[in-house]
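Part of the complex only, each chain left as placed.
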């Protein structure tokens, strides 16, 4: 059996595959389809300080090879997640990553420290890339100084490793990546969705009640690959790559671009078994292209043959 | 339990304007589907699955019938699938209609592509000896389907908006003309459900709702609707699509 394992700060992954935040809920629904212990890790849906209802519906739209969503961070709030959701996931032999979000530095701080006291959470994914998250009108995710500040503060209250999730809606992703690395990030997670819109011809209005939404799916894969490739050359912390992954070949493409592990989002909606199937297919695909393990791909990428 | 199943298209028929009836062979689904549940159908070249209600089940033939309107690109593409081809579907999804055990008369009120799920419900109720009265609304004569099938369950009023067939007007104009009933079950466009639940406020009623869906299984929060008390929410795909008329805000 091929060795698919990956060691990342705080995460001993049996394979590099995890469902992306917001695309797998808190795992319960998908546990009816396959054993979640098969997964490298699970990234939970975003947690905020209090319960949030999110945006009005419609919240989703279909686009060519992709989709738009404006769920608006609906979640039961960090306390209920810790009480009701984490214990369920803790039954499985997989790592749990908590995706945290907030509207203010204080909220981030609160959510991060709440998870810090939770035995079964292994890492934090710090979502600074959600369009809802602004302070002084500027998104944390698009301003290097703000991105660094929120990273520092979350790090200061957290013993868990922090993976900062970057927004692709920026002129220069390298600057942000370097800023959060300097601020103490243990890793990066990239990319979040690109802001998009669709107009419904019959009503002549945006399809989404929120007007704009985040574009995900295969359509954005070339942008994700480019950004990971660019950033990898500038930093030395690991990257969890995502954006349009829908099969094992895509995973290898991300690993070659410089990702150390990957998350699968939108593809779960088309095929609820996708993460499980990708894990099954990965050894064959790696072998086909001459690799003997996931670590082997990482070393290859590091030797600078692609990078 | 929801499963991902491969279904084989046994028949595909245009039964009204832009309206297709498809018969799908699958043993698991035919054994497990209840009225009001839906299939979440993968259509080639489309990111998101399409939710389509189960309109009928034939246990002997192990088939499920769906009826859908060609509206956008997904349903158009689905209508082009030919007999013998297979589809990847999730199902059966959602909670489905639960028949109140003591009901002796049911009122079914359907509008357009809200009619299909009521058909399977009417059939089941009728098999149990419940009296079924139906009011079916369509845009015009060309859009009418399944009138004969509902007539087999009991009294059936067909209403068209333009009066080109049956009665002229809206389904809500005719609920008063019906005798007493125990519960009503309805599915159709949001404005119709809104008007209907208001009109039948005192009655016990169940409505089936639509919303744009992603996962279809309750994981993504795409399809939520606030509860009547505005304090909570329901997921249409998993907690619904059928709700008590009092449960949610339309």
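Every chain is named by a letter (A and B) in the order it is written, and numbering of its residues begins at 1.
Here is the rule we use: a residue touches a chain if its C-beta (ideal position, glycine included) is under 8 Å from a C-beta of that chain, and two chains touch if they have at least 3 such contacts.
In this text, all values refer to a predicted model and were calculated from it rather than measured experimentally.
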**OP:** Taking the shown chains as one copy of each kind, please give their copy numbers in the entire complex.
**Re:** A x2, B x2
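As a working rule, only the chains that are shown with their structure count from here on.
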Original post:
CA centre of subunit A versus CA centre of subunit B: separation in Å?
Top reply: 36
Original post:
Can you name the residues of subunit B that touch subunit A in the complex?
Top reply: 1-2, 4, 42, 46-49, 74, 88, 90, 211-226, 233, 238
Original post:
In their complex, what parts of subunit A are in touch with subunit B?
Top reply: 22-25, 28-30, 32-33, 45, 53-54, 57-63, 65-67, 69, 71, 74, 207, 217, 266, 268-273
